[in-house]
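Here's a structure for you.
Only a single protein chain was left out; the remaining protein chains are all shown in position.
Should a chain be cited, it is by its letter among A and B, assigned in written order, with residues numbered from 1 in that chain.
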Amino acid sequence: MSTLLEIDGVSKHFGGIVANRNITLSVPEGAIVGLIGPNGSGKTTLFNSIVGYHPVDSGSIRFTGRELTRMRVPEIARLGMLRTFQQTRIYGRMDCVQNLLISVPHTREGLFDMLAPFPAEETDKAEALLEFVGLYGKRRLLAGDLSFGQQKLLEFAMALMNQPRLLLLDEPTAGINPTLINGLVERLRRANEKLGITLLVIEHNMRVIMNLAQHIHCMSRGELLAEGPPEQIRNDQRVIDAYLGAH
Amino acid sequence: MDSLQLLFDAPILNVQLLLDGLLVGAIFALAAYGMALVWGVMNIINIAQGEYVMLGGFVAVLLADAGIHPLFGVPLAIVLLYALGWALYRTIVFRVVDRDLFISILATFGISILLQQLANQVFGADVRTAEGGMGTLFLFDGMVTVGWVKVLACAVALLTGVALWLFLKYSRLGQAIRATAQNARAARILGIDTDRVYAATYALNAAICGAAGALVAMIWIIHPYLGLAFTLRAFVIVIVAGLGNLLGVVVSGLGLGAAESFAGFVFGVEFQAAFTFSLLVVILVLRSRVLARSRRYLK
Partner (left out) sequence: MKRVDLSLFVVIALLGLVAPLLLPSYTAQLAMLWVMVIFALTWDLLGGQMGYNSFGNVVFLGIGMYACAVIQRDSGLDYYSALALGLLVGALLATALSALLGSGVLGMRGHYFAICTLGLGVAAGEIASGWDYIGAGSGMVTPVHPGAVGARNLFFYYLFFAIAAVTFFVLRHLYSGRFGLAINAIRDDEDKAEAMGLHTTRYKTVAWCIAAFFLGLTGAGLGNLIGFIDPRDVAFSGATFGVWMVLMAILGGKGTLWGPVLGAVVFHVTQELFWSYLLGWQRVALGALIVLIVVFFPQGILGWVRERWPERFGQRVEPEAVDGEEGAA
């Protein structure tokens, strides 16, 4: 398996606070990799650095071999790497189908493509994806009127519509009704296996991430603490201490 | 350009232009200070800023017409404009404080048009001035002339600014204002009536602009349509200086005054306003470009 994403010695500080210190990890293609750690350990900061939301202080981030640290958010997204947001961001005043239609890949966007109407296949695909996440019945509702959990599913569907190679998910099960978490995890797995999308997942729900991920990295106070397969991490004393001693 | 050449041939000219610019720049800084205050405390960009300046100017003009020295216009404008600012807050502005910024821009823009046209109807569109009649100061063997009234206006502007700063720092209301600016919700929990703070802030801003306007009437001219120019000047200064930075506001204000003074000379007086407005556009574009390079936006 080739390495899709390589993070090498990345550090980021905000004012006096070091949010990320010398982070090095890699994500192999086709894998599901987990990123865990107590609140404030710097996970979302790392995500933001990867996708170009803010500059990094030092280090390098390479996606399919290309250096990302100087690129801007839309360029990185067009390379095939997307992220979902912790607070779930969707287009509130458009309906679900429209949200998906505008999430098609934007690699080719000449003037002609911009001004053209939507081909019917894209609408079909959008509806199929909505069916996949279970929102088909709500497809004509305004996205802003959906419940938080439904919006999360919509955001996931939008990401799938974009056909990314790598998807960064920021706490995908947070705020979801516990009885529906299994359904979401199952869909994540299917997206990985059937659609070949590599996943890097920040997760607080231990049961979810231990079941889903093949390899897990644990962060604490801005640094990488431990990494390994789920069984190993689960029993790692440092990880346990980090969570128990976090507050 | 011939004018540009003249600046090199007669260096004393630079001193004249610089001095003129700095003196009026203090007044710009005052209006900018008020705008930064309202922006920082209530998150409102007050497009009607310049109209308060204009109305303050008319107060001074009317006093002068009545035979009273326009310098008394400064305290009178402060009082009258404070009342106006309070009234406008209580009727209109309080409704847009917590809504998105564009609504507040539109609302204050509406107020600006309202006041501007009202002034036009009541006072007429003619250009007016309030003679200070204070004689001239001669420097450098008479090569540089400065009207005493300009020096006085600059001093008053700076004094007003200092008074405001002291008020904000040491008075109870001032501290309440600063607390609200930092964290409105926390201030409310601690018992501060944020609505009163907002009203006082907005009224205070109007009062400061009124003072600035009275000074403008003495050293320059007043007419119903000069409001927008002052609003945009204040905006440029606040953008360059940043919100919390009083010293920056003063320096930028003086700098803008000087820049305008030179521009008026080099490009011709007709283009002086064009220079200021174009400068606004250029500064904004450059600022956002520079920020974009490091993946940030003008927030």
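Assume contacts are C-beta pairs under 8 Å (C-beta built on N, C-alpha and C of every residue); 3 or more make two chains touch, one makes a residue touch a chain.
Source: prediction; values computed, not measured.
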Note to self: So one chain is hidden, and I want to know which residue out of A:Val10, A:Leu82, A:Leu129 or A:Leu200 touches that hidden chain in the complete assembly.
What the structure shows: A:Leu82
Checklist line | Among A:Ile7, A:Ala31 or A:Val51, the residue in touch with the chain that has been omitted | finding: A:Val51
Notebook entry, point to check: Just one of A:Asn20, A:Thr44 or A:Gln150 touches the chain that is missing; which is it?
Noted result: A:Gln150
Notebook entry, point to check: For subunit B, which residues lie in contact with the unshown chain of the complex?
Noted result: 45, 92, 95-96, 101-103, 105-107, 109-118, 120-121, 228-229, 232, 235, 268, 270-271, 273-274, 277-278, 280-281, 284-285, 288-289, 292, 297-299
Checklist line | Those residues of subunit A which, in the complete complex, touch the missing chain | finding: 51, 72-74, 77-78, 82-83, 85, 89-95, 98, 101-103, 105-107, 109, 111, 113-118, 133-138, 140-142, 147-150, 152-153, 158, 162, 176-177, 180, 183
